[in-house]
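Complex shown without one protein chain; remaining protein chains in place.
Labels run A and B following the written order; every chain starts at residue 1.
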Amino acid sequence: MPAHSTDPLLHPEVRQASILAYGAGFVASTVFMAIALVITLGRVLPYLGLLAAISALAMLALLAQVVLLFRLDLSETQLWKTVSLALVIPLFVLSIGLTGWMFHTLYPRTMLHFMAVQGSGSMM
Amino acid sequence: MSLVHLQGSWTPWLGRLTLSVILYHNGIVDGAFVFAAVTGIVILGVITYYRKWGYLIREWITSLDHKKIGVMYILIGLVMMFRGFIDALMIRTQQMMADGPDSPGHLQALHGYLPPYHFDQIYSSHGTIMILFAVTPILVGLMNLIVPLQIGARDMAFPYLNAVSLWLTAAGAGLVMASLFIGDFSHAGWIGLIPLTELPYSPGVGVDYWMWAIQIGSVGTTLGTVNLIATIVKMRAPGMTWFRMPIFTWTALSTNIIGLTAFPVLGVALALLGCDRYLGTHFYTAGLGGNLMLFTDLFWIWGHPEVYFLVLPAFGIISEIIPTFSERPLFGYITMVAATFAIAGISWSVWLHHFFTMGAGPDVNGFFSVATMLVGIPTGVKVFNWAFTLYRGRLRFDTPMLWAVGAVFLLLVGGLTGMMLAIPPINYTIHNSVFVVAHFHCMVLVVAFSIFGAIAYWFPKVFGFRLDEHNGKRVFACFSLGTFLVFAAMFALGFMGMTRRLDYLADPHWKPLLIVEEIGVFFYCVACYYFFRMLHVSIRDRAKNRVGADAWGTGRSPEWIARSPVPFYNFAATPHFNALDEAAWRRGQGLSDVAPRDYEPIATPKNTIAPPLIGALAFGFGFGMVWRIWWMAGLSLIAIIGVVILRSFATETEHVISAEQIRSMETTGSSVGIVTDHISPPVAEAEAFL
């Protein structure tokens, strides 16, 4: 029988705790978010450029959290968590992306009021 | 943020509940009420008379045994299926009667016997019940029963969570049933036609019943999917490698992945509607920046995967039954697994075909159309695999096999009409016609056929005796004939231009086909009769129909190496798997009767009252929210949290059965199946209930 069946503190998921990784995870995600804040407030990028930049920074922060805070990897302990996350990520893309695409094409074709707003561009 | 102001009376103690909502002036509802009340009193009386309350509570309601939970799921599903069938009968009868301007009216209806508002509630509850409270619980119940047996596990990964899922589903079903007598049900279709479900257009409690019943039931289903995935990934016995897993377990895995990821979206769609109805927000309203198309989009992001959530386990069932009664291994095991996951994957990018006509751009419709047609490829692979399994097989047409083959034929009809509907130009022509209704009923009846096949197929595994073949075949014959008559006529009516959800039909030329449909429904009624008769005869003559471990003599998957009826600990010793189709392999090697030499103590979870309590409180929460009885909803919610926290402080939640006890139960054959007169050991000693 494995040792952790008698002492739960010997379980590999307890043993993986590490000041270094957790601290690095905190610093990395904070720094990425701080950069995103600064470039947003600085207004140095056009809208699409800004969106791409802050999205990339969000992805980096999430990646740092996945690796350093959740400690996901392909080890026996974490394998199935990693696999399930990898299977679910495409669903985020599909559900958000296809919904966005659908409404993007739907609005101009169905909403007269929408077109009027687009045309005048004055409504805030 | 404040609560929406409602018209009508409201009191702090009873919310919107008044005596007048209970006392109807409608003969049909009164009849149903009297019927249900009498049935309920008789059942409670019988239980009391035979002093079975203790037995029921100890052995069933508080049980954490996956088999008992599975059986209870199936019972809930069958009861709800019967209710949903009565709804169908009423819909068909109304449409047959209310055809043409000269058709007479009865019972306050201008035509037929159901006023429009009542008719709308009936088709809404028919859809809601059949999909979410009949077929879904039955399939979840079957997976609960069979998956642990197929992978050589003693129980699910989380037995306690399993019971919570069951009782939440029961709470949802209970709310639907309560709506029959207290207040009314939604009249906006099972899909919640928007903005009809918004407060200004549906100021009553019907939509709230619909919303909370689904919401509570689907929390239960989501928790169940967590449990089944964890069980399949983590609880497989030694030797049960991924590619030795039976196809039913594979389909259970894929279907639960779909359920896990799709149900939350339904939860969001309904919760936002709830915000609109309770808090006065503007998610789906027609004015003030709401977007009613958003509801349709979110609903079908769940809705289409849900279709595959239903049909994939059905495919698994067919894939288990056909090899057993063809006496051949399943043709193309690997392609079957691949096809299962291909369907599951594509299921996430086809939802828009439910609203091609909404007006999205041609590129969007094109994308979803192609994605929808892609589903035909893996499904075709499955159909050919089944056909090649049958080819040169030694076919035996026992009841389960009849259902399975019937399901394959229905799948062809439903699938090919689905391909037609996947093409947007055709869809623009026939959308919202009863052609669509006939199409998806063929698909859902694939599931129903598989379910009846599965019940006949696995019944002896769980209870130790077979169902009566004679009556079982009659059920199949009547059910199939009914299906053919109703839906062949309905396809034709669709082409003739009949649209969905009509309480009155203007065209008298439809009458002959509507009468054919009514005759079909009559055959369904006969099938119902034979179903109850089958149960009665089977239980009466159970001694004649006792079976051994391998109930059909040609079973292939590992559940057939466990004893029949399955003892509460499933396997006396942990099985070790050596091949795909372990039971067939052991039979081939002459090892079927080899019993374990040594036994080890087995730990089983103790019973607990917490899950049924949570279910009852969830019902209280839902009921309180529906009637806006805030104290009731609030207290129930706090109590649920309290029960969960209290339970987390419980110690010694497991009971250990010694190796000696197991040896004696195994050798004397007294080890208990799930229906028994003795009290099974873990229950006898479970004193701390919570």
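We adopt the following convention: contacts are C-beta pairs under 8 Å (C-beta built on N, C-alpha and C of every residue); 3 or more make two chains touch, one makes a residue touch a chain.
What we mean here is this: contacts and distances are computed from a predicted model.
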Protein name, per the UniProt record, of whichever chain is missing from view ("Cytochrome c oxidase subunit 3", "Bicyclomycin resistance protein", "Multisubunit sodium/proton antiporter MrpC subunit" or "ABC transporter ATP-binding protein"): "Cytochrome c oxidase subunit 3"
Hidden-chain contact residue, picked from the options B:144, B:215 or B:261: B:261
Touching residue (missing chain; options B:586, B:606, B:628 or B:655): B:586
Candidate in contact with the missing chain, chosen from B:17, B:98, B:205 or B:229: B:229
Residues of subunit A (touch criterion as defined above) contacting the omitted chain: 1-2, 4-5, 8-9, 11, 13-15, 17-19, 22-23, 25-26, 29-30, 33-34, 36-37, 40-41, 43, 47, 50-51, 54-55, 57-58, 61-62, 65-66, 69-70, 77, 80-81, 84-85, 88, 91-92, 95-96, 99-100, 103, 107, 111, 113-114, 117, 123-124
Interface with the undisplayed chain - residues on subunit B: 1-2, 153-154, 157-158, 161, 222-223, 225-227, 229-230, 233-235, 237-239, 260-265, 267-269, 272, 275-276, 279-283, 285, 287-291, 294, 297-298, 301, 571-576, 578, 586, 589, 591, 594-598, 600-602, 641, 645, 648-649
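One rule holds for everything that comes next: only the chains that are shown with their structure count from here on.
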Whole-Å separation of chain centres (CA-atom averages), subunit A against subunit B: 35
Residue ranges of subunit B touching subunit A (in the complex, touch as defined): 229, 233-234, 257, 261, 265, 291, 293-294, 297-298, 301, 348-349, 352, 358-361, 363-364, 367
Subunit A residues within the subunit B interface of the complex: 80, 84, 87-88, 90-91, 94-95, 98-99, 101-103, 105-106, 109-110
